[in-house]
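The complex is shown incomplete by one protein chain, all other protein chains being positioned as in the whole.
As written, the chains take the letters A and B, and residue 1 is the first residue of each chain.
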Amino acid sequence: MPPIPTVVPMSWYLILSAILFTLGAAGFLLRRNIITVFMCIELMLNAVNLTFVAFSHQLKQVDGHIFTFFVMVVAAAEAAVGLAIILTVFKNRQTLEIDEISSMKL
Amino acid sequence: MDAILFLTFAAIAVACAINLVLQTHPISSALSLVGVMTSLAVLYLLLGGSFIAAVQVIVYAGAIMVLFIFVIMLLNTQGERTQPKKNVLPIAIALPLLFSLIGVLAAIVATQVPAGEIVKFGTFSGGDPLTFGRAMFTRYLLPFEVTSVLILIAIVGAVVLAKKEI
Partner (left out) sequence: MNFYIISLVKAGITAGVLLTFCAYLVWIERKVLAHIQLRPGPYRVGPHGLLQPLSDLIKLMTKEGVIPANVHTFFYLFAPFLAVALALISIVVIPFGPEFSILGVTTGLGLTDLNIGILLVLAVSSLGVYAIALGGWASNSKYSLMGGLRSAAQMISYELPMALAIVSPLLLLNTLNFREMVVGQEGFALGFIPRWTIFAAPVPQVFSFIIFMIAVFAETNRVPFDLPEAETELVAGFHTEYSSLMFAAFFTAEYANIITVCCVATALFLGGWQPLWPAAYGSNFVPPLIIGLAGLMLLYHGSQALKSRRWDRFSFPAIGVIFLGLAGLFFVPVLQPVLIPFFWFASKLLVLIFVFIWVRGTLPRFRYDQLMKFAWTFLFPAALINLLITGLVVALTSQ
């Protein structure tokens, strides 16, 4: 087993971010529950935030953090509207399976 | 110490993310996502972003995910029904593609990022609330104001969707 380095290479953070993003994408494609699908989108956003903060550290600038902040704000707005839509859909169709919510009209 | 902390919380994040994808019940998935977010907050701290780490926990874990949990509890849904005719083909195609995506991304990162780039805790302190606020309210003032309009639109949208009989 190779010895664990005492400092963390930049690439580790980026690879972690890639893994998280891929898992989010996989969940987005494979899952059937609309709320879980929504959460997978949040996971992808989080993975991207990690790269922003990591690059901010590399460039020694605060700008990456500000991008992360804006992503969070957009995620909050998206969650508010998205969950309201999900509630309305559930009220009308009594289901959360995305396969059964295939038509735009009732 | 840096490497130990990184590996611990990276492992927690990946484990929670896998759990998020695999769990059938939405509440389990939501809590796994909270786990991912809090461990990412610790990684932000290691990267010198103390303010963004706090905001990550307050906004993401403390507000957005609570909203998710609230909706899941309100609808009180059960786990996903297992489909009677389980189609193996999509999963058989998806899993290799998934691993190849991770491989390609890792290869790009490994070749493009110089090997000398290291992250050491304490070498960057530009993420404290003071610097963050300065940048936010000088250079990024216009985007900041635009997001406030965005939030207003979201509030109006959510209220309309929740109130009206559609």
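Criterion: a residue touches a chain if its C-beta (ideal position, glycine included) is under 8 Å from a C-beta of that chain, and two chains touch if they have at least 3 such contacts.
Owing to the predicted nature of the structure, the values given are computational and were not obtained by experimental measurement.
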Among the chains presented, those that the missing one touches: B
Of B:V34, B:L47, B:M136 or B:A154, the one touching the omitted chain in the full complex: B:V34
Among B:A3, B:I18 or B:A54, the residue in touch with the chain that has been omitted: B:A54
Of B:G62, B:P90 or B:G103, the one touching the omitted chain in the full complex: B:G62
Residues of subunit B in contact with the chain not shown: 27, 31, 34, 38, 50-51, 53-55, 57-58, 61-63, 66-67, 69-70, 73-74, 76, 128-129
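Here, only the chains that are shown with their structure count from here on.
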Computed distance of Cα centres, subunit B from subunit A, in Å: 5
Complex contacts: residues of subunit B adjacent to subunit A: 1-4, 6-7, 10, 13-14, 17-18, 20-21, 26, 29-30, 33, 36-37, 40, 43-44, 46-49, 51-52, 55-56, 59-60, 63-64, 67-68, 71-72, 74-75, 77, 80-81, 83, 90-91, 94, 98, 101-102, 105-106, 109-110, 113, 115, 117-120, 123-124, 126-127, 131-132, 135-136, 140, 143, 147, 150-151, 153-155, 157-158, 161-162, 166
Subunit B-touching residues of subunit A, taken from the complex the two chains share: 4-16, 18-27, 29-33, 35-36, 38-40, 42-43, 46, 49-50, 53-54, 56-58, 60-63, 65-66, 68-70, 72-81, 83-88, 90, 92, 96-97
